[in-house]
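With one protein chain held back, the other chains of the complex are shown just where they sit.
What follows is chain A.
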Amino acid sequence: MKMRKILSGLALVALSCAAQADGLESKLEELGKMDHVKVEAARVVKRNELINIQVELANDSTRPQVVFYRFKWLDASGFMVGGEETWKQVLIYGKARQTIQTVAPVPQAVDFRLQLQSPENTVNPSN
């Protein structure tokens, strides 16, 4: 049990380091390239045995932008845990930043993926 907690802690430290090192690129799953909305920053911290995530989205256009998002939670083996989340819609005003916060649904979740989709995006038809 103690070893499991240590491993879980190490996994989270590695996750936080990875998140800072590669700018969370590996954690993002964009459904097409968002033209106006960018993921500016993300913070990951473990509280009460659950991962807490805060992601900051920035709209660089002058018009309001809609973004759809949801998190996928993975255990230490890379399996999805906590079931499938519902898609959420967030409105970001022109030139504004929007913070989205969430908590892992289960203590087994040690990693995550953020799925993002903006109606105003670019999709390369060859891909």
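The working rule: a residue touches a chain if its C-beta (ideal position, glycine included) is under 8 Å from a C-beta of that chain, and two chains touch if they have at least 3 such contacts; residues count from 1.
One rule holds for everything that comes next: contacts and distances are computed from a predicted model.
Among the names given as "Peptide ABC transporter ATPase", "Ethanolamine ammonia-lyase small subunit", "Penicillin-binding protein activator LpoB" or "phosphoenolpyruvate--glycerone phosphotransferase", UniProt records the absent chain under the name "Penicillin-binding protein activator LpoB".
Checked against the full complex, the candidates A:31, A:80, A:106 or A:123 give a single residue touching the omitted chain, namely A:106.
Counting the whole complex, the residues of chain A in touch with the unshown chain are 47-48, 50, 68, 70, 82-89, 102-103, 105-107.
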